[in-house]
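For this depiction, one protein chain was excluded, whereas all remaining protein chains were kept in their positions.
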Amino acid sequence: MNLKTPLIIVNFKTYLESTGQKAVALAKNAEKASKETGVTIVVVPQFVDIANIAEAVEIPVFTQHIDAIKPGNSTGHILVEAVKEAGAVGTLINHAERQLKLSEIESIIALTKEKGLISCVCANNPNTSTGVAAMQPDIVSFEPPELIGTGIAVSKAQPQIVTNTVNQVRRVNADVTILCGAGVSQSEDVSVALKLGTQGVLVASGIVKAKDPYSILRAFADAAKK
Amino acid sequence: MNLKTPLIIVNFKTYLESTGQKAVALAKNAEKASKETGVTIVVVPQFVDIANIAEAVEIPVFTQHIDAIKPGNSTGHILVEAVKEAGAVGTLINHAERQLKLSEIESIIALTKEKGLISCVCANNPNTSTGVAAMQPDIVSFEPPELIGTGIAVSKAQPQIVTNTVNQVRRVNADVTILCGAGVSQSEDVSVALKLGTQGVLVASGIVKAKDPYSILRAFADAAKK
Amino acid sequence: MNLKTPLIIVNFKTYLESTGQKAVALAKNAEKASKETGVTIVVVPQFVDIANIAEAVEIPVFTQHIDAIKPGNSTGHILVEAVKEAGAVGTLINHAERQLKLSEIESIIALTKEKGLISCVCANNPNTSTGVAAMQPDIVSFEPPELIGTGIAVSKAQPQIVTNTVNQVRRVNADVTILCGAGVSQSEDVSVALKLGTQGVLVASGIVKAKDPYSILRAFADAAKK
Partner (left out) sequence: MNLKTPLIIVNFKTYLESTGQKAVALAKNAEKASKETGVTIVVVPQFVDIANIAEAVEIPVFTQHIDAIKPGNSTGHILVEAVKEAGAVGTLINHAERQLKLSEIESIIALTKEKGLISCVCANNPNTSTGVAAMQPDIVSFEPPELIGTGIAVSKAQPQIVTNTVNQVRRVNADVTILCGAGVSQSEDVSVALKLGTQGVLVASGIVKAKDPYSILRAFADAAKK
């Protein structure tokens, strides 16, 4: 299973601007920009907000993480069946802020295939992106952690690394959707990312902390369409 | 802040019987038993179910975990502000299935005090219970992990350990509410736990996996009142 | 940098039979079997025993783990410069009993290249082995954790999985040395492992807990030569 590209994934993280009622409002803005442009926009709220958002919008909702567990004797963990019933259709895996052991990443990818969720595995450099791609997820998102939250886009600051990552990943996986993230804050960053061979972007603070998230998302979607 | 004792806390864990719509139904049964008997019953659903349950029932809802984070740059973590807005009034901390570093436990206790949540810290033996109690949480819940999920209650299998734990804990903290858990599955287990000096029980599979959770909870509440 | 194949790596783990003076004796037996047969045998003692063993034998000594750290402000971690000065020439990475985050594995592989150590990354199934191989270590060792310590060799119990792993790994990395481990306890297990396309084995309890480790190692080395 996978999503139509180009693709914009909006990670809500744990900002107050994307918590509770504000998270629902942000998701509606994302839906509006998506419907107007036809570009796929995915929202990734906190766990507690998944159900309300999935009810409020029709665009895809991902969860920020799932655990490699089966139903049962676990406390404080994220059960795939629970996030699915709440309305999530995919999950981030191994985000730089929620890093996992190699065997967990593999188990979670297997779990998403079994349960019909879309898997988006994050990786921090060309080598880990390639390692991840070799394990056959639906999406690989490449984010140099030193740029996360800076407003300096990897596509602008390190275009060669994006190109290298795309090339290395393609050598081991012809089909995986490749995104880049970290610092994406201007529509030009989106265009450049696509020109460098990616199929979209993973964004967070650039949208969530914006004064007018709708306008930025609309501009990103317009840039992605060209 | 704290709750009226005796106290029954029902940890929903990640059982399918306590996920999604079934979690709401289970919470309503808990509410019924609580209202009929006047005994405090707390429900502790998965993160994604907190909002729906907090809307459906008037009994206290806890979260299974929160992270020692501030709003912002975190992915896949549990923000105290988010679970509060969803309706949680307390949290488990350091459950045997979600163990934390010592400094995290302390940070989370401090965070609950700052944000007005009730803290229930779990510990696995008399020494760790005492260490935890010295850090001034609202509730300490003592659960030998080897009995969790067995149906063999610690109050029955190891009464001396419960007594020792209560005595050791009281030496360092006169006020903390003391619960015991692990294997509580019969109303007699509740009575014995209270006789041994605790103020209530933490239960999970004994309720969640029961054919008729309401009846068991009602019997537990009746036993707690005597 | 790499070692002559076929290759037998003996993980001493933390058995009493392979601690302190007994570890030195075991390493000498490994050296004897290696010198008599010409087959490369690597010993992997506990950290505290590296220096004594590296002084006592001429065969390669690996460390069981290194951390992704630079010299400085770390306590209780394994510094590559320290194990090198003690005499180690390589390291296990991500053993099933010491699993690491993906980004740590990559950082440690990079560190071994920078410092001239041989890297042997362990993985638990065909997919993780392929992911690891894509990150360009010197050696990949494939060990299904459910067979570790059982005496049931993966080469005998799951020959198809060994073949699949070799095929998958070769698609992304033509040069990496491929070992298999888990349950290797008879010389026939070694022969079969090599026939299935690996270049050697990673063994532990089969040698360490043996009444006569030298005889077993000698038989393994003889089997590897054929």
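We just call them A, B and C in the order they show up, numbering each chain from 1.
Simple rule for what comes next: a contact is a pair of C-beta atoms (placed from the backbone, for glycine too) under 8 Å apart; a residue touches a chain by one contact, two chains touch by 3 or more.
All of these numbers come straight from a predicted model, not from anything done at the bench.
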item: Neighbouring displayed chains - absent chain, whole complex; value: B, C
item: Per the touch definition above, residue among B:94, B:141, B:187 or B:205 touching the missing chain; value: B:94
item: Residue ranges of chain B at the interface with the undisplayed chain; value: 94, 96, 99-103, 105-106, 109-110, 123-125, 127-128, 130-136, 171-172
item: Where the missing chain touches chain C, by residue; value: 11, 13-16, 19-21, 46-52, 64-65, 69, 71-79, 81-83, 85-86, 92, 95-98, 148-149, 204-205
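As a convention for this text, only the chains that are shown with their structure count from here on.
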item: Chains touching both chain A and chain B; value: none
item: Whole-Å gap separating chain A and chain C, where each centre is the average of the chain's CA atoms; value: 37
item: Overlap residues in chain C, where contacts from two or more other chains coincide; value: none
